[in-house]
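The complex appears here without one of its protein chains, the remainder shown in place.
Up next is subunit A:
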Amino acid sequence: MTTRTVGEPIPRAEDPRLLTGEGRYVDDIGGDALEVAFVRSPHAHARIVDIDVMDALDVDGLVAIYTYEDLRDRMAEPLPILIPHPGLTHGRTPYVLAKDEVNHVGEPVVMVVATDRYVAEDVCDRIAVEYDPLPPVVGIEAARSAALLVHDDVPDNVSAHLVQESGDAPSAIAQAPNVLELDLEIERSASTPLEGRGVHARWDPDDRSLRVYTSTQASTSVRAAVAAKLELPADRVEVIAPDVGGGFGVKIVHPWPEEVLVPMAAIRLGRAVKWTEDRREHFVSSAHERGQFQHVRVGFDDDGRLHGLDVTVWHDNGAYTPYGIIVPIITTTQLLGPYKPGAYRAEFFSLYTNTLTVTPYRGAGRPQGCFAMERTMDAIAEHLGLDRVTVRERNFIQPGEMPYDHGLTFQDGRPLIYDSGDYPATLEKLKKLIGWDEFAEYRAAARAEGRRVGIGIACYVEGTGVGPYEGGFVKVETDGTVVVATGLTTQGQGHQTVFAQVVADELGVPVDRVVVTTGDTRRFGYAVGTFASRAAVMSGNAVALAARQVKEKALRVAGEALEADPRDLELADGEVRVKGVPGASVPLSTVAVLSNPLRYAFDDEAKRATQFAGPSDPEKPPVAEGDEPGLEATGYYSPPRSTFANGMHAAIVETDPDTAEISILRYCVVHDCGTLINPRIVEGQIHGGVAQGVGGALYERMVYDDAGQLLNASFMDFLMPYSTEVPMIETDHLQTPSPLNPLGIKGAGEAGVIPGAAVLASAIEDAEGIRISRMPISPSELHDLRREGHGAADEAP
């Protein structure tokens, strides 16, 4: 029997290729393409007075220079707001090349096409753009005060103001026995995939078709966007995401200005043209996330049970809102985590600043929400003198209360209803894993050695697998290979492996016979994209549904060949067999041959399917009515709403009493993402997420000065953690299947990052006895907090 692989930690099929340098990224494609560089705004806020290219024209190798003046028709209009929302009353998007005004450092102003990138940069250096600088709005405080405006026609710098309510939180809080207020702050970080963005476009003048390779998380939608902007028929545009070196959210945004400008140049010049983003460009011209101020009011009883929660969020959306207000919506809905808030009120202001645009980065607003909720839980515990896990336990939604309706609207426009999950069981596992109850002893022993240690905990619930849909195509080739295609893209998650596992099990074939293609509009045209921890849920189920149709047909066709009732047949080891009758079988490859009657024989396999090859009923058409040739099917999965994964992290940290250095001694994760297709890949996702969580908590930030200059736009000064900064990660799993989809899967892609800032703040606070209300935190900042006398670590419990 073919062994089932779903649930098994099989090695990733893509690794040998990627680890031996055989990956093919955008920059590896078509080495003879012309190359693009951009003149980008050096100012955070300015009017463009003049662009003088005269000095650049005699540079050897220059091919073309484009400014806004050279754009026509729809290319001359602002980029779309990808996700419109009624609450986004003042959405603004940039032009593909700045028109009159720039609103952040890094905004593209001039596009240069040259024989190579070196020449293109030489040309950029010689183009003189004259600016009339305007005072910039930098940081949430400045945006909120609205003394200056980013966009003249956006009052108070507010792009959106949204309130969601469930019950009457203000009066529930007013009547509660205890009330606390917290002011919290999270700074900016960013996805920073190791491969930046990149676009390669070639125009075929004979075929009048355009092919675009782009490092994207949404190739089908890029295709639609490029076709729309360049006014081409969609069927004349192919978009392919080749190997993509990480996305983490930033590559879901589309079309980027470069994604339509490069194809435009390719068409106009009749040459292949490419642009490969460099690291400095990525820092100032892609997108950031995370920056928020939060004010929390919470009312609770003496047991620590919430009566009412009222949260206001000031969200820094940067210069533009191409991706709408998804991030603050997620913050204010996912903030609730595994808890019943009593009455809840959430209000947010999404604010413009003259800094880089904010769009989702792994976690997409959840880390901030988790921070608000978990800081609140810790504050309640401290106020009441209760164990921090006790307060959490008392507020958990119980398994018997599932599905649980929060009475709010989630980011997909659907009701926020948790489908399943066992939070008390998750907590029990975590307490055991980290040794929560034994920590007091450990702390005492450490203290005796003059060491300062603390423990922290943070819980989250993550809405995953948002719709609207994904599709999958499954085909059995006549040599027995199973070809699978799905439209969403891959940025390193291991989709080749997991989708192959799903299909292999459905069809009873060895997993290495299954070949998966993702993100190629030539192979699958309908798709949404890879984000929101949705790929396994959406495409996993879609390919399963397609494979089930293929199986049904295989049984039917084989039934005819074996003169057996399809109900007596089974698929295993690449064959269709009569159950319990050894020898009565037909290989799946033969079934594929039989399912496609042929006239022409071009090889031995084909010969077996031609009209004189075997017996067939002369009275019946070769392809039955309602049937189709080929052993293939297309399936779609469209969920009613999101499915909710959950997890809890705990960490033990040590802080140096002298240098204020912070080290993570242990980091434990208990995670429930429903049925595991491949535990190894889920663990990998968790590890990567935790690494980014640690980065966001202790290292990474975007340091803008008052003029709106990003001071740390390189990996020298933007401190992405090295492997030496990421702790050993100890994991354990629960598997509470989702009732919403056939495979019972929940998403796992973002989970690891969500509680990072919350759990480390909790642990540092515990070690230091200093209230931590702002993350990330550096040793220098912890030193300042100590000096301000916020804490008395030695008296801390």
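Note that in this section a contact is a pair of C-beta atoms (placed from the backbone, for glycine too) under 8 Å apart; a residue touches a chain by one contact, two chains touch by 3 or more; residues count from 1.
One rule holds in what follows: contacts and distances are computed from a predicted model.
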| field | Name of the absent chain as recorded in UniProt (options "Fe-S cluster assembly ATP-binding protein", "Xanthine dehydrogenase family protein subunit M", "Sulfate ABC transporter permease" or "Molybdopterin-dependent oxidoreductase") | value | "Xanthine dehydrogenase family protein subunit M"
| said: One chain isn't shown here. Among A:Asn178, A:Thr481 or A:Asn712, which residue touches it? | reply: A:Asn712
| said: One chain is left out of this view; which of A:Arg17, A:Lys99 or A:Arg117 touches it in the full complex? | reply: A:Arg117
| Any idea which of A:Thr312, A:Thr481, A:Thr675 or A:Ser778 touches the chain not displayed? | A:Ser778
| note | In the full complex, subunit A touches the hidden chain through residues 117-118, 121-122, 125, 278-280, 658-661, 699, 703, 711-712, 714, 716-717, 719, 721-722, 724-725, 778-780, 783-784, 787
